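I have a structure here, written as structure tokens, and I will follow up with some questions on it.
Note that one protein chain of the assembly has been removed; the remaining protein chains are unaltered in position.
Up next, subunit A:
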Amino acid sequence: MKFFIVIFLLLVGSFSVQSEEMTSSDENEGSFDVIGLVMEHITDAHQWHVLDYTNRHGQRVHLTVPLPVILWHEGKFWFFSSDRFYHSSEPVALGNDFVVLHDERFYLTDFDGTIHTDKEGHIVNASVADFSITQNVASMFLSVALILWMFLSAARNYARYGMAPPKGFRAVLEPIILFVRDDIARAQIPGEKADKFVPFLITVFFFIWINNLIGIVPFFPGGSNLSGNISFTATLAVCAFLAINLFGSKSYWKHTFTAPGIPFPVKFILVPLEIIGMFTKPFALMIRLFANITAGHIIILSLISIIFILKSLYIAPMSVALSLIMYLLELLVAVLQAYIFSLLTALFIGMSTSKSEH
């Protein structure tokens, strides 16, 4: 409980600092840019924002962790620190060209660093292939470090103690591993093949779950919206697609491409549908995870923003209470989405690897 109180104090604290900044910059309109705030929090960034505060000299201090920027241009990689883009208005030289960071995207510019837009406001400057370790990538590395630490220490303990009932951390890990193995893999994938997919499903489950959890921690090492990022979910969906189709049985392909037992004219409708279905299944996985996690982040941010929209402290208890409820819900959603993603993947794998006709 103390932990949650600390989380909320920090959350409210960090937002209040930002609201000062926002209101002082948007003083003419006197309004609070909720959409900007929300978008800033759910999109990726090239630096890891920790804290903003005003020091005793009245200067704004932005406490951030600079992250490496890796750009691919003119056939080679360029490495920078993100500090060079955030804390200067000068464009950075990139071979014969110059590059600026605008709304977390890199654009090639002239030496003066101007961004050109067309009549509809779209930026016409060429963008650069960006392989930076962004906030999301750093957060992903953190999750991988956590997962590896969890599993490798558990594996070492299993090798050492083996038969003994699990203690400490293993007692938490083991039921989840058993759950994935028995209730996801073995329940959905028939026969001997189930155990072959268990490592994949366990990896998917923990990768999504741990990243969801990191995403709902509101302060420094967390808070990134990685599992609510379409790139992340799309990658996992492609992995699921490969897992489903690379190990497809003969009868699965026959079923997909010939639709046996169906009158011949109907096959012209059914076979394209089946082929589309191959792609819609992982596509649905991608959208589901993305939408659930992003929506959770947006709701919590909006609830907190109510305080600054209404500019009233009296609304704060309600905001905090509602976002507490949302946080609890998000904890559930974090594990639920990991479960649904791995369960549906297992289900589709089971459908594609089974030998029997449907």
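Convention: a residue touches a chain if its C-beta (ideal position, glycine included) is under 8 Å from a C-beta of that chain, and two chains touch if they have at least 3 such contacts; residues count from 1.
Quick note on the criterion: contacts and distances are computed from a predicted model.
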Given "Autoinducer 2 import system permease protein LsrC", "Nonribosomal peptide synthetase MxaA", "ATP synthase subunit b" or "Chromate transporter", the protein name in the UniProt record of the chain not shown would be "ATP synthase subunit b"
Out of A:W78, A:F151 or A:F283, the sole contact with the unshown chain comes from A:F151
In the whole complex, of A:G58, A:G75, A:G121 or A:G162, the residue touching the missing chain would be A:G162
The one residue from A:F207, A:Y252, A:F308 or A:Y327 touching the chain left out of view is A:F207
Filtering A:V100, A:V137 or A:V320 for touch with the omitted chain leaves A:V137
Out of A:C239, A:L270, A:I299 or A:L347, only one touches the absent chain, namely A:C239
Hidden partner sits against subunit A at residues 42-44, 70, 129-134, 136-137, 140-141, 144, 147-148, 151-152, 154-156, 158-159, 162-163, 174, 177-178, 181, 195, 198-200, 202-203, 207, 229-232, 234-236, 238-239, 294
